[in-house]
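Structure first, then comments.
A single protein chain has been removed from this complex, and every other one stays in its place.
Residue numbering begins at 1 within each chain, and the chains themselves are lettered A and B in the order written.
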Amino acid sequence: MNQEPLWAIFVGSSLINNFVLAYFLGLCPFLGVSGRLVTAARMGLAVTFVMVVAAVCGYGLRWLLAILDAPYLSLISLIAVIASTVQVVEMAVRKFSPALFRALGIFLPLMTTNCAILGSVLFQSSRGYGLVQSIAFAGGAGLGFTLALVLMAGLRERLGLARLPDVVRGTALTLVIAGILSMAFMGFSGLGG
Amino acid sequence: MERQQGFRMGPMGRTLLIRGAPHVHSGASVSRIMLHVFLALLPAGGFAVVWFGWSAFATLATALVACVITERWLPRSPGGGSVDPSGSRGEVAIPPAEPTQTRVDRERRAWWGDGSAWVTGLIYGMTLPPGLPMWMTAIGGVVSVAVGKWLFGGLGSNPFNPALVGRAFLQAAFPAAMTTWMLPLEGGFSGLHPATLTLPFGQPPLATAMPDGITAATPLARYPFETLTPATTDLFWGTVGGSTGETSAILLLLGGLYLACRRMLDWRTPVAIFGTVAALSWWLHRWVPERCPDPVFMLGAGGLVLGAVFMATDMVTSPITHHGRIVFGVMIGVIVVVIRVWGGMPEGVMYAILLGNATVPLIDRFSQPVVYGTRRRGVSWGQSVKPGAVVVASPERMQSVAAGPRSSVSDEFSTRRSLANDDASEETAGHPVARMYAVVLGVGLVCSLGIVVTDYWTAPVIARKRSEFRQRAVLDVLPGATVAVPFVRRADGGFVPSSDAESVPRESLPQVFAGYDDQGRLVGMALEAEGQGYQDRIRLLFGYSPDAEAILAMRILESRETPGLGDRVETDPVFLANFGDLDVRLDESRSKLVHPIRLVSAGQRSERWEMDGITGATITSRAIAEMLGASAAVWLPALSARRDDFERVGQELIR
Partner (left out) sequence: MSLASPTGGETSVLSTDEFLKGVWKQNPVFVQVLGMCPVLAVSNTATNALAMGSATLAVLLLSNLAISCLRRVIPEQVRIVTYILIIATLVTIVDHLILAFSIELHRALGAFISLIVVNCLILGRAEALASRSSPPRAVWDALGMGLGFLLALFCLGAVRELVGSGRVFGLLVLGERYQGWVVMLLPPGGFFALAGWLMLFRAVGSRVADGTMSGNR
């Protein structure tokens, strides 16, 4: 059992080892959905939500597989759990808040293939986090993802009018910004050490 | 192709974004402002040359030349810099369709350019340690201008402070050289640091190999160890160690005052930064004085004055509204204090300002009275889809899904139909639900079967490789041992070899390894320890000798520490020499260590329970010392109480 304090886990997964900027997880939405601030913020919060739910489910699954003594089935069952979590969340959101459902739109079903979510569940199990620790980790990871996404969206909206050199237009620019952000986030490393 | 269009047209399409950049003051041209900023920086720069000697001069000059040459050499970008400053006062920046003949254009053709590269170069040079090899300084300068400014379309649209981009790059690229601080030399003005003239792309001489007195930590870097602050007057005048141009608070403040009086600098940002840092550190100093120094020291030490006055106020990369600038300043102040007090770096001004720069678009957006609610709903589905999205739904379909009361399963999957596959849509209605489930279930069963078969096949090989791997690691940390046996702990506190233990779950790894020599004598036990390092978790294995009551050796199993810095815990001879006879004696009650393991600065080890740290990798070495201490405190009492369990197995081994 891992004894790490909760705040350290949270700070670790949100700032020091930001999922996008240090682990490169969830890059697809990071590159694709960071064009507009509003969508970026929504996407980030939706991912955070699913991450936390998936963390709880993943914890239960780990417990179940330990009883069955079948760790080799973990990946396939994890992905199945995430896919169904996403589906359940989608149905719940549609039932209880049609407005939010419309706002999130296509992002909800797409989350099945978001590597940040699968990655966060995998990390939790490889580090042996308990239930509360898993939730702290997932919450931190999701909020860190949201932070990176929102910062990137703000910068890209601002640069939308700049007349950039030809070679850098498109994904390259986003990557350069991500690199600089990643360097800036290195300032947080060792936090709490 | 929605994605690519989204990029090409910019996120806003052709909409006009109301903003103020380039932040050009009324009437004044870019080059005029730059000239004054340059002049305001010169006194502090001049002081640096007097104080640190020729090395500082070499650093500043190289930085300047690198930045200016890069600016000249790069093709003119059609960037925001070509906007006529006199036309941008209305705060609607409309890039002209064709580059027009403006005053800025004429200026840029002059030999000094628009002057911004000179200011960038000087500021950048002033943030570097004075003894930095010149080739590194030059590379950072090129990065400053090329990546920090040119790539983003030139002056006026660069989101990050170019000088800091260059410095951050160097800090990440050459962490060791960037944290080697030289003392002002005895020779004073004529001194030259040996590292300055390192051959291009070569390694500078190691700090440990230099004569005593040439390197010294900055006051900030020393504080966590000695809790000492230099005299306030020294901080004020700048007669302390540190980066080339950051030491003299008074000269920097005077420069800032001059600019503020000429209205070329907004006083709000620096005042907000200073105020936040002072208030926070005053409060924290009363609360945890061993972590947080007093406010005067926090304000005067490190690069805070230089950063707050000359970098956070950069017109291009700071918010446009007065409110926004105060928010910006407060945020930078908070991050500086957090990094300095709790972070792994002694200094956080650079990171704080870069992070602040990143939030400027957000601050601008929320501090402007622009209507936030003007976004149109439902028009941007195409842009919102991630690249490589397999599944794309059209807006109409999404709406119908949201509204329609169809069965949930088919709803679910109708949102997942890709546009590319619409041609197949007629047949979808025909499949009964039962068949769907049957196929999924069937595929799932076949897949699971495949995995089980693979596992059955590979499990013995993997188990063998794993145990070989561990065996090697264990013998490594127990010099003299030839056989290693894994043990698990029983519920009653005794230890049994894991092969004897009945029903060990396959994932629970052996907790302790015992090493035996040829005669079956117990050499020692190997234990795993885990803890938070500088970057991520570190796992290590260490060997403990119950006879010597000492730690024999240590081996890192897993770490993501910074290459060349944190990962020196695996290679640094001084650090590795700690092990061998690291004292972990237990007291009479056999329940705790007589002397807890203590980390001291490199070369200061005088007692057997002390460990030499690594200069520049303090956090990592301290983390390892703490992990060893914690693990020893937990395990050693149990091990020494049950030593017979291990020796018995050794006797059986011979037989």
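FYI, contacts are C-beta pairs under 8 Å (C-beta built on N, C-alpha and C of every residue); 3 or more make two chains touch, one makes a residue touch a chain.
Note that this is a predicted model, so its numbers are computed, not measured.
Visitor: Touching the absent chain in the whole complex: find that residue among A:22, A:40, A:93 or A:191.
Guide: A:22
Visitor: Taking the entire complex into account, which one of A:67, A:99 or A:167 touches the absent chain?
Guide: Considering the complete complex, A:167 is the one touching the chain left out.
Visitor: Could you tell me which of B:39, B:197, B:288 or B:462 touches the chain that is not displayed?
Guide: Result: among the candidates, B:462 touches the missing chain.
Visitor: Specify the residue from the set A:46, A:61 or A:178 that touches the hidden chain.
Guide: Only one listed residue reaches the unshown chain, and that is A:178.
Visitor: Just the residue numbers, please: which parts of chain A touch the chain that's not shown?
Guide: 21-28, 31, 72-73, 75-76, 79-80, 83, 112-115, 118-119, 122-123, 126, 166-173, 175-176, 178-180, 182-183, 186
Visitor: Suppose we count only contacts with the excluded chain; which residues of chain B make the list?
Guide: These residues touch the chain not displayed: 1, 3-4, 147, 169, 172-175, 177, 199, 201-204, 386-392, 409-410, 413, 416-421, 424-425, 427-428, 431, 435-436, 439-440, 443-444, 447-448, 450-451, 454-455, 458, 461-462, 465-466, 469, 558, 562-565.
The rule we apply is simple: only the chains that are shown with their structure count from here on.
Visitor: What does chain A use to touch chain B in their complex?
Guide: Residues 4, 8, 12, 16-17, 28-29, 31-33, 35-39, 43, 66, 69, 71-73, 76, 80, 87, 90-91, 94, 98, 101-102, 105-107, 109-110, 113, 127, 150-151, 153-165, 168-171, 173, 176-177, 180-181, 183-193.
Visitor: Name, in rising order, each residue of chain B that touches chain A in their complex.
Guide: 3-4, 6-8, 10-12, 16-17, 19, 75, 77-80, 82, 93, 95, 147-148, 150-153, 156-157, 159-160, 165, 168-169, 171-172, 335, 338-339, 342-345, 348, 350-352, 354-355, 358-362, 364-365, 375, 380-381, 383-393, 398-399, 402, 408, 412, 415-416, 444, 447-448, 451-452, 454-455, 505-507, 532-537, 619, 622-623
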